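What you see is the complex with one protein chain gone and the rest in place.
After this line comes chain A, so read on.
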Amino acid sequence: MFDATVDASASALSLVGVSKTFPGTRALADVSFSIEPGHFHALVGGNGSGKSTLIKILAGVYGADRGGSLRLGDATFDVERLSPRWSRESGIRFVHQDLGLFPQLTVTENVLAGSSYPRRAGGLDWGEAHRSVQRLLDGLGAEVDARTAVRDLRPADQTLVAIARCLRDRDAGGVGLLVLDEPTTRLPADEVEGLLRRLKSYSQQGQSILYVTHRLDEVLTYADTITVLRDGRHVDTRPAAEHDRAGLVASIAGHAPEDVNRVSRTASDAVVLSVRGLTGGPLKDISFDVNSGEAVALAGLVGSGRTSLLQNIFGAVRPRSGSVEVAGLPVRRGHVADAIAKGLAMVPEERGRDAAFQSLSVSDNLSATTVGRYRRGGWLRRSAERRDAERDVAAYGIKGAIDAPISRLSGGNQQKAIIARAMRTSPAVLLLDEPTQGVDVGARADIYAQIDAAVAAGAGVLLATSDLDELLYLADRVIVLVDGRVTCEASGDRITRHWIFENVYQHEKAPK
């Protein structure tokens, strides 16, 4: 059972009443729990549960609100004044999903990167370097030769190398807490088990581990203790043995009201998007249809292939095989301009990187796809272009001048402009990838209204979102992706918070 006060000094990490407020939102509210030394402690929760915020606080990226307390071993720290340096000196180490390894370099070079190599007269003592790294790896139970190049290792062993790098200065300061942030997301299923077994036995030798994941089966099998966060609040911390799958899903999903006041729609029978056997990247043989006047959401964990699927349909990435038809017309594979001509439009996930032309004006951004319309005899008619820009700025409620660089607009207004641009071609199918990410509440409502209007006018929408409320509000049908495959779907009243958690967090097939 959770108990932070009785024996706090014995805990590897203990949080009491830690909160974090951002302008407009409370990411963490009064969170208290502790991690016992030598425990394999799992942290689970949905998107927006506060997991990432908590990790960033431990990493010292930002301080928490005044009032909480944070204790590592015997030392208590001021939660308002945390820094990456504090985190490091306190012996907290992180392994992220992106391992940050140098694939061409050897294991030894990777492990010792950024730290001092053993030296001897005349230069580096490579023999000792390899031996010290080998000792670390052996300690982790990794069957890896320190002299091999990292790119030649299996993914699970690469993760162990990243862990070894965290532990390399263990003799000097000791690693108080090892934080693993979704290390298994990109691993093939048959390698996950080996990694977790090694981590478990390593923790039994006395290493405290905080393990953040979406994969509940892993947690139930290997963790000693499980902490659940939901909506920034601590739900509970209990030994894993006291949990079962259904209970854990219920804790994560919570009992939030299921009745989101969404518009009910009547989709027509006309298929506007037909995907058959799409394979490429993480995607394996994906087939489904989207009807006119229907919003279909793709649900899945990070790495399940949602973004990939949208990119492959749109031709931003060329699929290996399979076909895409829009209103019965085949779309050329890997050809964005053809996809747009056939009636597709996409709003990419990363606005700054993939959608906005930051130093160009709002008007130029709006007409990026449709600039050819303003050509009269080889000449761009700016007056017509400006008129259309003024029209869109008014229609989409974009607050900003059409001649101002789009970078001066707020995130929400930039996103409205990107959506307005996608609508310029009157698409039959809208592909939306996290359409309201980093967007304030007001702009979000405007964006939903635009999407609703497009669907009402007969467009089909395919939506990838990590925001469950958004999914429940917009989707008429949900398709679940697990590891690049469609596993199940639901529509209408069957789409509930619980159904989604139950199916999204479903474990991929067990290793054969």
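The working rule: a residue touches a chain if its C-beta (ideal position, glycine included) is under 8 Å from a C-beta of that chain, and two chains touch if they have at least 3 such contacts; residues count from 1.
Convention: contacts and distances are computed from a predicted model.
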Answer for the undisplayed chain, UniProt naming, from "Phosphocarrier protein HPr", "Imidazole glycerol phosphate synthase subunit HisF", "Sugar ABC transporter permease" or "NADH-quinone oxidoreductase subunit F", is "Sugar ABC transporter permease"
For the full complex, which residue in A:Asp354, A:Asp452, A:Glu489 or A:Glu502 touches the chain that was left out?
-> A:Asp354
Touch with the omitted chain, as defined above, among A:Ala75, A:Leu124, A:Ala337 or A:Val441 | A:Ala337
Given A:Ser323, A:Ser410 or A:Thr487, the correct residue touching the omitted chain is A:Ser410
Where A:Val61, A:Ala149 or A:Ala327 are the choices, the one touching the absent chain is A:Val61
Just one of A:Ala299, A:Ala316, A:Val331 or A:Val478 touches the chain that is missing; which is it?
-> A:Ala316
Listed in rising order, the chain A residues that touch the chain left out are 52, 55-56, 59, 61, 84-85, 87-88, 93-94, 96-98, 100, 113-115, 165-166, 314, 316, 336-337, 339-340, 346, 348, 352-360, 364, 368-369, 371-372, 375, 378-380, 382, 407-408, 410-411, 421, 438
